[in-house]
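Missing here: one protein chain of the complex. Every other protein chain is in place.
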């Protein structure tokens, strides 16, 4: 039996590699009895990545390695990861996804008719622009930033005094080239592979303002139709593929930064004090979104992050 | 029979039976799904019908169609004809030359051929007929020349190509289409001029038409129309607008010219043209939506993958395969419209294109040239339908002329295939990624 797996990015990106790794591992583990085929570029939903979750739920897609941003219209709890400046580093992310909060998020996904299997990561999203290095909120004042859909992104960049503009990537690329839009935000892997430096984005700030974890998941009816053995293969290989991809993505980060720098992009990192200024400037967004995401969930996440931070500094 | 065969066979039968292309695509897609996939997956008829249409870059399509209609109604074609006539003067084949030139300039304002074909046919057919050109010849020449509209920017076909093929810059495609579009115009002129001389159409003294306007006067009247392509391309190049914005600026410019320039457009005409543009776009968009079903079924059933693998294994000679691909698209172009061809064939052709490392911008222009030919080859010939309707003749009468102009355009196509720089030089000069 062959299952279809949807991804948004191809295997030129860690995201697509995660799905391909899953396919490879599963084929090997099941000795070809259960296989998956990866359909990149959200082609199974005619390119509309925000409808991937719904399509998987109604049975058009068997499985997906999807992003929490794209699934948040259907699972509001997943907006947690888009809360600005909540996760300072990898340890913070891991403390949430690998802990109790991750379990709660999986339950939220499960209650919407999808069986979540494992976490992967698209990575921290960093901001770039064509005008100047960004080190403090006021640098963003009046800057036109292309953002992906979600109203949460809108609120975040409004809070920072920027001028957020929703645009599909197809329109965004020419808009960035021509200066109709000044900046954009994406994970470093996307900045690197999609050659965003070529559209005049010379200033990149590594500000870790939000993370975009990936979720490996399967449609419930498909899951129910599988044997115990097949489920075990599917779950195990998803977890292994997820861990492999997360490791791969993090290990490759230094090289990516070097490559991007070599193309003439100025990369800025924030000091703790600078980071805190952004935290403060966007605190209101956390309150605005508390009801929707769930105040308890946010508190649990914050507690887990603090604990991880305390352990890290020990 | 495998589900693939069910799908492809039912598509062919439905087409022949005269079911509209859009519905034939959806129904054969549904048949493929029913034959080879879980029945739940018919849900794609809801989800993907919507998703295939709900794409921001597609907004440029109705806007560029509206631009064409507005310029047509504004009497721009007539002014361009006067100007071209003043330039060309009275000679054998003079009006044929004027028709080709005017079609090309009109093509620089609208995104698809039929509106141009209608505008030019209405202005030129009467005088061409008086000058001795047979109606089937003039109708076919105008239909063929108007097909340059999908090469000369803006172009609905190229907008669609940039959406179907990820990572291709629409501005580069637009720039790449200009020189091949002009080349096609020149290629059409050669047989048109030769035929006019050979048959003695439009003798230098036969015309009873009024004296043409002076060159200067007609030029002044034609300036606003001549500026439209400059504004669209210049706006894109200078970074003033994105492609979607260029489309709306073109609409606004056309309306300004019509309302206050030529004064032939009334406000209430605009409402009527909006309705007409929505109907023409509705036809195109429904094909986009329902070809999405067919494409989805073909992807899930593996039909496209198998066809692509088959094509790649056919030969390892890139140029030979290119010729075969062009022949296949040419045949498809006879019975299908450009939009369907892009949506059905690109999933098969993208792997082939990548395998042989063909430049996607150049390949897109080659396809568009092929589709331009399809716009005036029966039985499905959108431009020819419009011009034969204006001329009050039957489609069948045009076949011999259509074959001649097809031959001419194939020469232009071969040139661009052999010398890719004909397409790629301009976008490279303008600094676009190709």
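So that you can tell them apart, the chains are marked A and B in the order they are listed, and the count of residues begins at 1 in each.
Convention: contacts are C-beta pairs under 8 Å (C-beta built on N, C-alpha and C of every residue); 3 or more make two chains touch, one makes a residue touch a chain.
The rule is simple: contacts and distances are computed from a predicted model.
For the omitted chain of this complex, the UniProt record lists the protein as "TRAP transporter small permease protein", which is one of "TRAP transporter small permease protein", "Peptidase M16 inactive domain protein", "NADH-quinone oxidoreductase subunit NuoB" or "Spore germination protein". Note on the undisplayed chain: of the listed residues B:283, B:322, B:350 or B:393, the one touching it is B:283. Contact with the chain that does not appear here is found for just one residue of B:56, B:193 or B:356, B:56. Only one residue from A:44, A:61, A:93 or A:180 touches the chain missing from this view: A:180. Interface note: of B:200, B:234 or B:275, the residue touching the hidden chain in the full complex is B:275. Only one residue from A:6, A:30 or A:50 touches the chain missing from this view: A:50.
Remark: the residues of chain B touching the chain excluded from display are 14-24, 26-27, 30, 42-47, 49-50, 53-56, 58-59, 62-63, 66, 118, 122, 240-241, 244-245, 247-249, 251-252, 271-283, 285-287, 289-290, 335, 337, 379-380, 382, 385-386, 389-390, 395. For chain A, the residues touching the chain absent from view are 50, 54, 57-58, 70, 73-74, 76, 112-113, 142, 144, 147-151, 154, 163-168, 180.
Operating definition for what follows: only the chains that are shown with their structure count from here on.
Averaged Cα coordinates give chain A a centre that lies 40 Å from the centre of chain B. By the touch criterion stated above, chain B contacts chain A in their complex at residues 38, 40-41, 43-44, 47-48, 51-52, 54-57, 162-163, 166, 169-171, 236, 238-244, 292, 296, 299-300, 433.
The touching residues of chain A, when paired with chain B in their complex, are 4, 39, 41, 43-48, 51, 54-55, 58-60, 167-168, 170-171, 173-175, 177-180, 198, 221.
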